[in-house]
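A protein chain is absent from this complex, but the other protein chains hold their places.
Chains here go by letter, A, B and C, matching the order in which they are written, and residues are numbered from 1 within each.
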Amino acid sequence: MKNTFGNSLSVTLWGESHGESIGAVLDGLAPGIKVDLDYIAEKLTLRRPSGSISTARQETDPINIESGVFNGYTTGTPLTIRIPNGDTRSKDYSATRFLARPSHADYTAHEKYHGFEDFRGGGHFSGRITAGIVAAGAIVISALEQNGIYIGTHVKKCAGISDGDFTDNIKEEIALLSKKPFAVLSDSVAEKMETAIIEAKENGDSVGGILETAVVGMPIGVGEPWFDSLESSLSHAMFSIPAIKGIEFGAGFGLADMRGSESNDPFRMKDGKITTATNNSGGINGGISNGMPIIFRTVIRPTPTLSRAQETVDMSKMENAVLESRGRHDPCIVHRARIVQDCMTAITLYDAIATRYGTDWAVKGL
Amino acid sequence: MKNTFGNSLSVTLWGESHGESIGAVLDGLAPGIKVDLDYIAEKLTLRRPSGSISTARQETDPINIESGVFNGYTTGTPLTIRIPNGDTRSKDYSATRFLARPSHADYTAHEKYHGFEDFRGGGHFSGRITAGIVAAGAIVISALEQNGIYIGTHVKKCAGISDGDFTDNIKEEIALLSKKPFAVLSDSVAEKMETAIIEAKENGDSVGGILETAVVGMPIGVGEPWFDSLESSLSHAMFSIPAIKGIEFGAGFGLADMRGSESNDPFRMKDGKITTATNNSGGINGGISNGMPIIFRTVIRPTPTLSRAQETVDMSKMENAVLESRGRHDPCIVHRARIVQDCMTAITLYDAIATRYGTDWAVKGL
Amino acid sequence: MKNTFGNSLSVTLWGESHGESIGAVLDGLAPGIKVDLDYIAEKLTLRRPSGSISTARQETDPINIESGVFNGYTTGTPLTIRIPNGDTRSKDYSATRFLARPSHADYTAHEKYHGFEDFRGGGHFSGRITAGIVAAGAIVISALEQNGIYIGTHVKKCAGISDGDFTDNIKEEIALLSKKPFAVLSDSVAEKMETAIIEAKENGDSVGGILETAVVGMPIGVGEPWFDSLESSLSHAMFSIPAIKGIEFGAGFGLADMRGSESNDPFRMKDGKITTATNNSGGINGGISNGMPIIFRTVIRPTPTLSRAQETVDMSKMENAVLESRGRHDPCIVHRARIVQDCMTAITLYDAIATRYGTDWAVKGL
Partner (left out) sequence: MKNTFGNSLSVTLWGESHGESIGAVLDGLAPGIKVDLDYIAEKLTLRRPSGSISTARQETDPINIESGVFNGYTTGTPLTIRIPNGDTRSKDYSATRFLARPSHADYTAHEKYHGFEDFRGGGHFSGRITAGIVAAGAIVISALEQNGIYIGTHVKKCAGISDGDFTDNIKEEIALLSKKPFAVLSDSVAEKMETAIIEAKENGDSVGGILETAVVGMPIGVGEPWFDSLESSLSHAMFSIPAIKGIEFGAGFGLADMRGSESNDPFRMKDGKITTATNNSGGINGGISNGMPIIFRTVIRPTPTLSRAQETVDMSKMENAVLESRGRHDPCIVHRARIVQDCMTAITLYDAIATRYGTDWAVKGL
């Protein structure tokens, strides 16, 4: 379904970087969820470029709720959020129309859409579209929190510098992360990462990193065998976020070097409940939540757009060319992407829970 | 859709490890694809346990084509393959009914299905169900090959031992891999891996590894922006394979330590066609195929079932317990999973191409 | 999804009239529903040809449950029923291979599948495939009945002869209909209808009719606005039954000649509950169940296969031709189709309720 994702709860995205607006239709929310525009705005701020580590484009993200909210609560019918575009300098792009940016979607979009694509600023493939995910996802996050389910993401690695790990107090760590513009667990590494980003920027270069997400409070027994496993759904959702090129759950790729006797998570009774002594499975067994925190990491590639010269081809002349630079851009999007990852996670898990417990679960309770 | 995956081409799975049969319904194949039972049997052999590095369960996998093939060719209507179960020693399991195997789906299935699940041999969560994927996928692989699209997977890592990388002759390497029971590029490592597997087995333990898949001949422009990106579809499909806990495309998690100037793949003209000088993107830009080989890796966790004692809980008594052992099992499934990964890849890519080029593409050509 | 229908509960069909088997995969049933093979067999008997008013083909419909049932209860994982074909006289069809039966799918299937279709006995388009719907639907009907939801269909019209209407005792009438091989409310008309069918048969001709379905006990508030209205879902399901060419809800086409003041159903309190004084809406307002009986009628075309000569074309020679006769066939399928209509209704409504109340509703209660 191209630009629509989800079953019981679905999100439909639209927009181009330099078009009239970008937006999202969220369909399937329970009626009666409180909608707080300030809360949405706060989440959008976490995604917005700011300071010297981001693009100079100023995005103010005015939120227009077009439908689905009445007297401050969700109606249960499609909730549409529209964010008009502003500060679009389209002329930046026309000169380099046919010079495909390496590792960006310019070439593949050109092939797929036969030249009719809106190429300005990456068009429909721009990270700008994720503002719609965040606006929609903010409402879903608040609905999950009202049900004791908390989601948080930190910059596990950026420009080669590593953050610490989630501890046993994940819920509190999530609360702290939700307020930080640059989300790390160990505050001391933030400055190092920012310095490295600025250094890359000054070299006309960019950096990538790893985002780690934790979910606590997930009910047990959610997810489906085979094709709608939680890993399938979450990875499907995450790879929709531009620049993500990998995902791993629990111990992830580290499992390749472990023995079963190390990697297995022994079940243990704790306070009358079944838990696991370790969480190498990342809270998911057989595709289904086991009540432990859901843990996964994604890798974000270095931003493909650079301000230094790059080798490429001219798609109109079919010959080699050099791309000097193109538009404003971010030397790093890892810290901005984390709220997008939170939001896609929220939408995906809300949907999975609704499939199991019905459309009204978020208001009625489980 | 729980046990159904795909749009233009869909696969529906059924079965339990110790039930009557397992099987798959493949719906949406072009009419006129030749169906070769020997070819399907050959692929099933690659999945089947054999020798000292696998479970002692003898699976003969008789193939019953129930529908969708007429005079040796696909009809275009649902193609159903049924594989009756045999050599099932169900009594092995009854004693340990409530002792959830660590990191297996016993506990989550018990929560989700309220005790009505067929618990014998992992029931519907058994790797045995992947025989249906392989039987169906074999037909899809042959349809892709008739269109110049080749898929191959090798054991990139197993028990901590690494295989080499794909070179520039991927098509030939795929041809070689397709014949190998233990698929590695450097034949010398196979023996080392097998030795390590046997050693783990003798210790009542198990090992995991990494599978790397390459696809050559993929048409350019296939895949969708946002929610049906090739990465989204492929990861959704791969995480349906039991034991996979991570996936990465191209340079994958290595991108976290690279600069954009390193990780970007410069476009270059070659023989009049647009190619990239490197392939850190794994053949996918913006979710859409760019004509370069599609490359991805998955991590396979060590088999959770062990023959040594493990700590667990008794789900019926809600108390800690020890699981001595349970049924026959594999000390390693990495080498068996590779053909499953080939087949899920084939089904996913056939579907994506059919969405773009229509239901008859595999016979009519692009 | 071609041969798969439904969201929370889905059914996937396979098979050809003269292939190995026909069958259905039912995915999404709550775990813990009792499965009674005799009950399924009883429903299949209602669909089976019998006596002088049906085809001479003997269908014994042996039921093979391949998966999804354990110790007599549904497991919650895919429930697959396979019915091997028998008494297939394929040679009957080869002579008339290219003579498309008027108003049957021979020609359109030939165009769509380019000649690779299994043409014997209508292949995948045969009414025989509905045995899979009935086998699967019987389980769903029993699950609905355990929740106080009853479905019944009668032959409202056949060969121009009309049956009476449902009264206020629909639940009892449904109970009576469920036992009748030829389901009419007024027993006296059954004989007239059967006589008319035999008369048509003796003339080498066929007849059609109207089926009327009633559902009582439907919970209020089920169905979705716009694209998943109950009317949308039910009609989608009904038009999957071969030979149905029309459907109307409540007063249906009669509404064209009414005024709003006549057709509107006034709300009235009754026993402390909101009801309507009339039911011209057929139990559905705005696509959502209103608690009144759901009532709809479908029209079944006269069986297209006739034993008299018919004008047609020879598809291989592209010239006019005469089709003398082809295979065994039914002079009327209205009475056989009614149980198929019951079953498709059951599957559709179960799915709509599960979307609202979650996957376990049928066992857990609303």
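What we mean here is this: contacts are C-beta pairs under 8 Å (C-beta built on N, C-alpha and C of every residue); 3 or more make two chains touch, one makes a residue touch a chain.
Since we're looking at a predicted model, the values are computed, not measured.
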Residue among C:105, C:177 or C:190 touching the omitted chain: C:105
Residue ranges of chain A at the interface with the undisplayed chain: 1-4, 7, 10, 12-16, 19-23, 25, 27-28, 31-32, 64-68, 70, 73-80, 82, 112-114, 116-118, 123-124, 360, 363
Can you list, in ascending order, the chain B residues touching the missing chain? 7-8, 77, 225, 355-361
Quickly run down the residues of chain C that touch the omitted chain. 1-5, 7, 13, 100, 102-105, 107-109, 111-112, 124-125, 129, 157-158, 160, 200, 204-210, 220-229, 231-233, 235-237, 239-240, 242, 244-253, 255-269, 272, 274, 276-277, 280-282, 285-290, 299-306, 308, 310-313, 315, 318-320
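Please note the rule applied: only the chains that are shown with their structure count from here on.
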Among all other chains, pick the one whose mean CA position is farthest from the mean CA position of chain B. C
Pair of chains whose C-beta contact count is the highest in the structure: A-B
In whole angstrom, what separates the CA-based centres of chain A and chain C? 45
How many angstrom between the C-alpha centroids of chain B and chain A? 27
Hey, what residues on chain C touch two or more of the other chains? 7, 77, 360
